[in-house]
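For this view, one protein chain was removed and the others were kept in their places.
Order of writing sets the labels: A, B and C. Residues in every chain begin at 1.
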Amino acid sequence: MTSETETVASFDIHYRQYLGPGGEAAGGLPDFAGDHDVLRGLYRSMVLTRTFDKRAIALQRTGQLGTYASSLGQEATYAGIGHAMLPEDILVPSYREHGTCFIRGVPMSDILLYWGGDERGMAFEEAPHDFPVSVPIATHVLHAAGAAYALQYRGEPRAVAAVSGDGSTSKGDFYEALNVAGVWNLPCVFVVVNNQWAISVPRSKQSRAGTLAQKAIAAGIDGEQVDGNDVIVVKDRMEAALKKAREGGGPTVIEALTYRWHDHTTADDATRYRSAEELEAEQKKDPVERLRRYLTAAGGWDDEREQELAQRCKAEVDAEVDRYLNTEARAPETMFDHLYETLPSIYGDQREELKAKGKRDE
Amino acid sequence: MTSETETVASFDIHYRQYLGPGGEAAGGLPDFAGDHDVLRGLYRSMVLTRTFDKRAIALQRTGQLGTYASSLGQEATYAGIGHAMLPEDILVPSYREHGTCFIRGVPMSDILLYWGGDERGMAFEEAPHDFPVSVPIATHVLHAAGAAYALQYRGEPRAVAAVSGDGSTSKGDFYEALNVAGVWNLPCVFVVVNNQWAISVPRSKQSRAGTLAQKAIAAGIDGEQVDGNDVIVVKDRMEAALKKAREGGGPTVIEALTYRWHDHTTADDATRYRSAEELEAEQKKDPVERLRRYLTAAGGWDDEREQELAQRCKAEVDAEVDRYLNTEARAPETMFDHLYETLPSIYGDQREELKAKGKRDE
Amino acid sequence: MIEAVNTALAHELGADESVVLLGEDIGVNGGVFRATVGLQERFGEHRVLDTPLAETMIAGLSVGMAAQGLRPVAEIQFMGFIYPTVDQIISHASRMRNRTHGRLTCAMVLRAPFGGGIRAPEHHSESTEAMFAHMPGLRVVIPSSPARAYGLLLAAIRDPDPVVFLEPKRIYRMQKQEIEDNGEALPLDVCFTLRNGADITLVSWGASMHETLQAADKLQEDADISCEVIDVATIKPLDMSTILESVERTGRCVIVHEAARTCGVGAEIAAQLAEKGLLTLFAPVRRVTGYDTIMPLLRLEKHYLPGVDQIYRTVKETMEFA
Partner (left out) sequence: MIEAVNTALAHELGADESVVLLGEDIGVNGGVFRATVGLQERFGEHRVLDTPLAETMIAGLSVGMAAQGLRPVAEIQFMGFIYPTVDQIISHASRMRNRTHGRLTCAMVLRAPFGGGIRAPEHHSESTEAMFAHMPGLRVVIPSSPARAYGLLLAAIRDPDPVVFLEPKRIYRMQKQEIEDNGEALPLDVCFTLRNGADITLVSWGASMHETLQAADKLQEDADISCEVIDVATIKPLDMSTILESVERTGRCVIVHEAARTCGVGAEIAAQLAEKGLLTLFAPVRRVTGYDTIMPLLRLEKHYLPGVDQIYRTVKETMEFA
C-alpha cells in the first residue's frame, strides 16, 4: 500500500450471549433476569410453543393440517422477540413466528386455521396491527419499513419488528428495506433468524459474508449477533433495539444464531441433505433446557412446576386444536367476500355460480 | 457493554488517489505512469469522449439525436476502466459508459445510432462479447455475474467489468449480484460510478452508508474507494481487481468518486435541484485538466500536441457523426427480424401488414 | 393533462392527512414529467418523499404504509420500470385484504406514465396494462383527458383498495383543457361513452383514444359512418355492460389499443362480445393494436403505434363485412 491510501471507514460486529449451553451465566446478566417471574414467563412461552409445534406436526401427519413449518429448536429467539415487544409495537413475521404471535395474543386456533387452509386464521383481533404470515421470502421486510414510516409520520413512539431467515438476507427486498430504513432513520428492528438452513441450502451457500449482521453495514445501520438459543440475550438486545427505535434512534439488525431442528416444513425431508451428527450437536444447545437449568439452579424452578406447566400447555393446546377442528369450512362463494371492500357488480355472476356449485357439491 | 461481548468481525474501507486536483502527485505513482505513451493514451481517450459528448448534446438540441446521457466530468473513470481491461474481458455497461466503449473499439457512430433510435447501434462487432446499453437501473449487474460464471465455468482467464451508478446501489439487483459473486467467487469487478447524483436525488438520500464501497461488506467481498477524477488511480486499481478476478481471486467493488457536470440527460434540467456553486466547486477537480497538468509538468505534453489532438478528435467525431446521419432508417417490418431466431409463422401477417403500412407511408 | 394530475394530487394531500406521495425525483424536481411539481414545497418532505432508487421497495413500502392507515400514492417513473413492483402488487397489495379476511387493507395507488410516441429511449414506451388487468383484487385505471385524469385520480386515491393508475404520457401536454378543482371524483368501474353513434362501436383507452376519435370524425365526414366511441377508462374491473349494450345496438365493434395484441385487454373484450353478444354481431370484432414485437426505438416507433388510417380502414372493412 502506498502513502496515498487513506482509511475512510471502519466497522466491528459484536456477538453477545448471557447463558452458555449448559445454562451457566457467561457474564453479568441484565436486570430483568433477576426477576424469576419474568424468566418463568419466558420459559412458559418456549414450552408452550414446543408443545404446539409437536401437536401441529402430528395433525399434519394425520391429514388434519396442511403443510406446516415448525419452530422446534428456535423457541428462545421467538419468545425473546415476543417478550421484548410492547403491545403497540408491530410484528411483521414470515411463517415460522407463531411462538411470537402467541405472546402477542394470537389464539393458537387461528394459526392452525391458517395452516389448515382457512383465511380466517389471519383475521385475529388480539394483535390487530400485526401483519399476517408472509410466504414470499423477504417481501414482508419491505412492509415493515413502510409500517415504520407510518409510525414515524404520525409521531407515534412505537416500533416495528421484522423477522426473517438467513435465506431471506440474499434477496434484494431484504437489502432494499434495510437501506431505506437507514436513510429514513425508521423505527424498525430487523431480526434475522439464522437457523443455518434455507430448506436444503446451508448458510455458507447463501453468502460469503462471515456474519449476516454485517448486512447492516451496507445500509449504514447498526448490526449485531446474539446467541439465538439464549432467550435472555435475545430479549435484552431486542428490548434495547426497540427502545432505540421508539426514541428516534433508527433501525437495527439483530442476527440470532440458532438451528432448525425439524424438517424445513412437513413437506420436507432434512435427512436428504444434512447429517444426524450435525443435528445432534446442535440439539445439545437446546434453548428450553438451557433456561430451565439456569432457573432451577437459581431456585426459580422445580419438577413440580415443570409437571404442572406441561399439563397446562397440553390442556391449552388440546382446547385450541378442538376449536380449530370444529371450525366449519366457509361457503365456497365467500372466496369473493374480501376481494374488494365492495365486490364490483361484474363479479356477481361468478359469485353466484360458486354458490350454486357449492349447493350441488353438498 | 458486559463481559460476554465478543468482536466477531472487523472491516476497513480504503480510499486511494495518485494525482491531486492540481495534477500534483499525491504519492508514489504506479509503474505504468512512468510511460508517457500510456498517459497520453489515457489523455486522448478522455479528450475524445469530451469532444463526443459535447457534439452529441448539440445534435440532440438540434433534433438530430434522441435523449442523450453525457459523461462530462466523468471521463477519467470511464477511460481508466477501458484502459485497464483486456480485449477478452467483458464490459457490462449501463448507459453512460460510451467513453469506455470507444476504447473497447465500438465506433462512435454506433453509439449515436442507438441514441438516435436505431437498434443497429448495439450490433457492433468490434467488442462482440460486450453487453449493450442497459437502461433499467442495476438489472445489468446481474448479467455481469452470469457472464462471469460462464467464464469461470469454461475455465477462461477472463474477467467481467460491471459499471453502474450511485443510484444503482440502492436496488436489490445490485446487492443480489454482489452476494452471488461473493459466494461463487466470480471473476467480476463491480465499478460504482458515484457521480453524486441519481437524476435529482443526491447521494446522501440513496443510503446512510458512509461509502458505497462498503456495500461489498454485505457480500463478504473486497470493496474500496478511489478518486474517480484521477485516471491513474482508476486504471491502477481496476487493473489490480481485474487481474485478481482472472486469477481466481474473486470479485471486487470499486467506488469511483466523481461528479456529473451536465444534466442527467438532455431531458433533464439540473438547475432545478442543485446549485451553481456546487457545480463550480466540482468542476475545479476536472479530470482532463488534471492529467494534462501532470503530463505537461512531467514534460510529456505541450500546446502543440494539445492543438493537434483537439483537431484530430474533432475530425474523428465529424466523420462519425456524418456516418450516423447518413444511415438510412430500417424498413418498418424489420422490427420483427430479431424477435426470434426464426420468426414464428403466426407473426407473418403482422410483418406483412407493417410492410404494406410502410409502403403507404412513403 | 399533467396539470390535472398535479391538481388532483394537491387536492388530496390537502384534504386527507393520510395521503403521502413517494417515488423517484418527485420532490424538489417535481417528477420527470412535473406531475408533482411544487407539492413537496407546499406539503413538506414527510408528505412528498424522494425515495432511494428501488421500485420493489417503493411498492413494498406502500403496502406496509397502507396496511397501517396511510394512503400512499407511489410514482413509478416510467411503466418500463414497473416490473420490479409486480411481485408486491400481485402477491401482497391485491391480497392483503383477502389474506387477513378484511383486517388489514391496502388503499394505495401506483401511478406510472405509460405508452409510446414521445421519442423516448428504450423501456420508456411500455403499455403492459394487461398484466395488471389479470390480477384479482386490483383496479387498473387509465384516463384519457384532463377532466378524467383529475376525477379518476381523486377516485383512485379515495378507493379503499389498490389501484394501478396509468397515465398516457403521449397526451400529457396535448389538451390544455382547464379543469375546475372542485374535488369531485368520477366513478371507477364504468366506461365513458364519449360519442354516441349508430353504425359501429369503437372501444379504446389511453392515448389511442385520440386516434380513435380522429378516425371517428373522419369516418363521419368522409364515409358518413356514425361511430359510438367508448373510453373504457377502468380496465379492471371491466364494465362490459356499457360495451355490450352499445354493440347490441350497432352490431359492429372495433377495439383499439397500443399494447401488443396477443393477450392484450382487447382480447378479453372481444372474447366477452363473442360470448355474450354473438347473435347481435353483424361482423367479426376486429382489434387495431400494437404489434406482437418489441416496441422499436424512436426511429420506427410511429410505425408500431395504431394510426388513424389503420383504425379508419379497419372500421370501413368491418362496415363492408357481410
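Points to keep in mind about this one:
The definition used in the following text is that a contact is a pair of C-beta atoms (placed from the backbone, for glycine too) under 8 Å apart; a residue touches a chain by one contact, two chains touch by 3 or more.
The model shown is predicted, which means the values in this text are computed figures rather than measured ones.
Remark: the absent chain touches shown chains A, B, C in the intact complex.
For the chain missing from the display, the contacting residue among C:193, C:226 or C:262 is C:262, taking the whole complex into account.
Touching the missing chain, out of B:120, B:272 or B:305, is residue B:120.
Residue A:201 is the one among A:201, A:281, A:297 or A:315 that touches the chain missing from this view.
Listed here are the subunit A residues that touch the chain not shown: 66-67, 95, 114-119, 133, 135-138, 167-168, 170-172, 198-201, 205-207, 267-268, 272-273, 329-330, 332, 334-336, 339, 347, 350, 354, 357-358, 360-361. Although one chain is hidden here, its contacts on subunit C can still be listed: residues 56, 80, 83-84, 86-87, 90-91, 94-95, 98-99, 122-123, 128, 130-131, 133-134, 136-137, 236, 238, 259-260, 262-268, 270-271, 273-276, 278, 281, 283-287, 291-294.
Against the chain not shown here, subunit B presents residues 90, 92, 119-120, 122-125, 128-129, 131-132, 134, 136, 139, 141-151, 153, 172-173, 176-177, 179-180, 183, 338-341, 344-347.
Keep this in mind: only the chains that are shown with their structure count from here on.
Measuring from the averaged C-alpha position of subunit B to that of subunit C gives a distance of 36 Å. Subunit A and subunit C have Cα centroids separated by 40 Å.
Once the centre of each chain is set as its mean CA position, subunit A and subunit B turn out to be 43 Å apart. Chain contacts: subunit C has residues 52, 54, 56-57 touching two or more partner chains.
With touch defined as above, residues shared between interfaces to two or more other chains in subunit B number as follows: 170-172, 205-207.
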